[in-house]
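Only one protein chain is missing; all other protein chains are in place.
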Amino acid sequence: MAEPASLKVSVWRGGADGALARFEVPARENQTVLDVVTHIQRELDPSLAYRFACRVGMCGSCAMTVNGRARWTCRTHVRKVVGPDGALELRPLANLPVIRDLAADLTPFFEKWRRARGRFEPREAPDGAVPEDFAVVPPASRARREADAGIECIGCGVCYASCDVVAWNPDYLGPAALNRAWTLVNDVRDGARAERLDAVAGDAGCHSCHSTQSCTERCPKGLDPSSAIAGLKRTLFWDTLFGRR
Amino acid sequence: MSARGQTHLWVVQRVTAMLLAIAVTVHLVTIVIAVRGGLTAAEILARTRGSEGWLAFYCVFALAAGLHGAIGLRAIAAETLGLRGRGADLAWVAIGLLTAAFGIRAAIGLYA
């Protein structure tokens, strides 16, 4: 496919009431969206604010809204997302406060992670001491496989920015925090299962999810938070029905 | 309403959903069969009059549908109008039960 010689890039500038600014960036082979942003900042406008660290899809800091969809920009090739006329529209992640330009404030995202009790709480050594012995977790066990399915989350916030329920209900914990909670519910070494299930129940938690699967559709790591949330719902359903909580 | 109460509403929503999955299928099949060759009052009442089976079916159906609909509206009102809170929740349960009562009234009409 013939590629346009230059990209017409619209970039969000300013805070919540900012506006799009236009830049012309030379098109290159194997160019990522992050490369485009870096070019603008280095060559065209050094005041542009954005965030990245690893550039190889590990740290989760580079996510932005690219042509309407949340994506990790360091692993998104321009050729995959650019319009036929070379148009690229970059905004900060949705559903989060804007700090400036392409940098969104992820404080609410990580605060909800904490509220969902997303921290491992060792069953055998609640004081944080190192347990006497290794825990044996058979790799083929059901719980281990459930935990494995969601463990590779890099905390990029793409799912959170893609979820309508987050936009509709400011208290909603969101797909990443609930996905994290489900991995811990399935961690046999964890000692806070009951408290964690309490933390993720109700309208602010898993019960508001409508299975739109936008999170699953967009997660760059190919995780399936929607199914993790379904797991939480299922667990809470039977626990409630049998009066276990 | 507490997270516990919200969880209970969700459980009711799903239990009624499971009942409705069966009831709606029966309802749709009945409709499709009944409308063949036109619908007459005598035909309908011949099926339902004095039949405890149909009475029980329509009563359970009405109760499940009333509650299921109201809990569904509750979510839509919360998410699009921002209508939340204990008062609203109680109102939705009341609306669900009232709707169900209308349905049960109709079911009794078909039986008696």
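In order of appearance the chains are A and B, and numbering begins at 1 in each one.
The rule is simple: a residue touches a chain if its C-beta (ideal position, glycine included) is under 8 Å from a C-beta of that chain, and two chains touch if they have at least 3 such contacts.
By definition in this document, contacts and distances are computed from a predicted model.
Engineer: What is the protein name, per UniProt, of the chain that does not appear here: "Isoquinoline 1-oxidoreductase, alpha subunit", "Transketolase family protein", "Peptide/nickel transport system ATP-binding protein" or "Succinate dehydrogenase cytochrome b556 subunit"?
Structural biologist: Record says "Succinate dehydrogenase cytochrome b556 subunit".
Engineer: Among B:31, B:56 or B:94, single out the residue that touches the unshown chain.
Structural biologist: Hidden-chain contact among the options goes to B:31.
Engineer: Pick from B:1, B:20 or B:55: which residue touches the chain that isn't shown?
Structural biologist: Candidates B:1, B:20 or B:55; residue touching the omitted chain: B:20.
Engineer: For subunit A, which residues touch the unseen chain?
Structural biologist: Touching the missing chain: residues 67-70, 162, 164, 210-214, 216-218, 224, 226-227, 230-231, 233-234, 237.
Engineer: Under the stated touch rule, tell me which residues of subunit B contact the chain that is not displayed.
Structural biologist: Interface with the chain not displayed, on the subunit B side: 14, 17-18, 20-21, 24-25, 27-28, 31-32, 35-42, 44-45, 62, 65-66, 69-70, 72-73, 76, 98-99, 102-103, 105-106, 109-110.
Everything that follows uses one rule, which is that only the chains that are shown with their structure count from here on.
Engineer: For subunit A versus subunit B, what separation do you get between their C-alpha means, in angstrom?
Structural biologist: Here subunit A and subunit B have centroids separated by 38 Å.
Engineer: Give the list of subunit A residues in touch with subunit B in this complex.
Structural biologist: Going by the criterion above, the answer is residues 165, 168-169, 198, 201-205, 207-208, 233, 236-237, 240-241, 245.
Engineer: How about subunit B: which of its residues touch subunit A in the complex?
Structural biologist: Interface residues on subunit B, with respect to subunit A: 2-8, 10-11, 14, 75, 78-80, 84.
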